[in-house]
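A single protein chain has been omitted from the complex, and every remaining protein chain is retained in its original position.
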Amino acid sequence: MSENYRDCVEACYICAAFCDNCAASCLEEEDIDMMRECIRLDMQCANLCRLTAQFIALGSDSVKELCKLCADICQKCGDECGKHEHDHCQECAKACHHCADACRKMAA
Amino acid sequence: MSENYRDCVEACYICAAFCDNCAASCLEEEDIDMMRECIRLDMQCANLCRLTAQFIALGSDSVKELCKLCADICQKCGDECGKHEHDHCQECAKACHHCADACRKMAA
Amino acid sequence: MSENYRDCVEACYICAAFCDNCAASCLEEEDIDMMRECIRLDMQCANLCRLTAQFIALGSDSVKELCKLCADICQKCGDECGKHEHDHCQECAKACHHCADACRKMAA
Partner (left out) sequence: MSENYRDCVEACYICAAFCDNCAASCLEEEDIDMMRECIRLDMQCANLCRLTAQFIALGSDSVKELCKLCADICQKCGDECGKHEHDHCQECAKACHHCADACRKMAA
């Protein structure tokens, strides 16, 4: 794999791990009523990131289209997480935005 | 879930099961040299179908884009499988083409 | 695939679809405070069911151990969902318990 590819695989898996952790942590927050959209997007983002990393490592011909879609969801998830002050949300927002950048580079 | 949604989830999971079975069966064929592309696409198609079914059932806002991509890969995988006479390839081709149609309906 | 195998793959995917739908629906319920454990288990159950179905269709040597674990989580998830009156919870409980039975048969 080229360096760009490796970076994106790594960014996707780090993002997935923070999204899973954020979803599970949101489910234990007192203010869960405000965390609905965050949990919803975390679930989607984590799973799409895992598939994107898999397709990159498999050398799929569909990597560009998939990375474009993954960038969109990472951006949305990062924007939502960024609205909340919990540490797990702020860390997750950072990982999502970094992954969105890495995916946009791959999609270009 | 609406009827269209249910049909597409079902088509995706049936397609995934036939692709997994086809990949594993191709790996045991004597003429494995000719089955490389079939195995490669089966692996991608099965995993993308599972994610697509998940996103539909989760009610994701990204369903249309994902179904468009899934339809493309199902079509390619079905076309490749259709070239081979093995029963598992022919059954898989049928499931892939059916899923491609269901995904195109969702993406429209 | 033998009939037992096919039945279990089907039960796993149906269970995954109901768990995804239940998780997304719980996230929109007014009484989300009571649905935390249901969402948490739905997420795990859906993803483990998908992997189990994949391993069965791939003909993995680890199918028995995986089905044993899948049966345990389906049972827990079905028991939790069964406590709630929402239609999506009741339907999900039924699918989980059916899948737990199918996985126990495979694990035996």
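The chains carry the letters A, B and C, assigned in the order they are written, with residues numbered from 1 in each.
Keep this in mind: contacts are C-beta pairs under 8 Å (C-beta built on N, C-alpha and C of every residue); 3 or more make two chains touch, one makes a residue touch a chain.
These figures come from a predicted structure and were not determined experimentally.
Q: Just to confirm, in the complete assembly, which displayed chains does the hidden chain contact?
A: The undisplayed chain, in the complete complex, is in contact with A, B, C.
Q: Which residue, C:A11, C:M35, C:I73 or C:A100, contacts the hidden chain when the whole complex is considered?
A: Once the missing chain is taken into account, the touching residue is C:I73.
Q: If you put the missing chain back, which residues of subunit C would it touch?
A: 40, 43-44, 47-48, 51, 54-55, 58, 60, 62, 65-66, 69, 72-73
Q: Under the stated touch rule, tell me which residues of subunit A contact the chain that is not displayed.
A: 1, 9, 13, 16-17, 20-21, 23-24, 46, 50, 53-54, 57-59
Q: For the chain that got dropped from the picture, name the residues of subunit B it touches.
A: Residues in contact with the chain left out: 23-24, 27-28, 32-33, 36, 39-40, 43, 47.
Just so we're on the same page, only the chains that are shown with their structure count from here on.
Q: Hey, how far is the Cα centre of subunit A from the one of subunit B, in Å?
A: So the centroids are 24 Å from each other.
Q: Averaging only over C-alpha atoms, locate the centres of subunit B and subunit C and give their separation in whole Å.
A: The separation of the two C-alpha centroids amounts to 22 Å.
Q: Quick check: what residues of subunit C touch more than one other chain, meaning two or more?
A: Residues 23-24.
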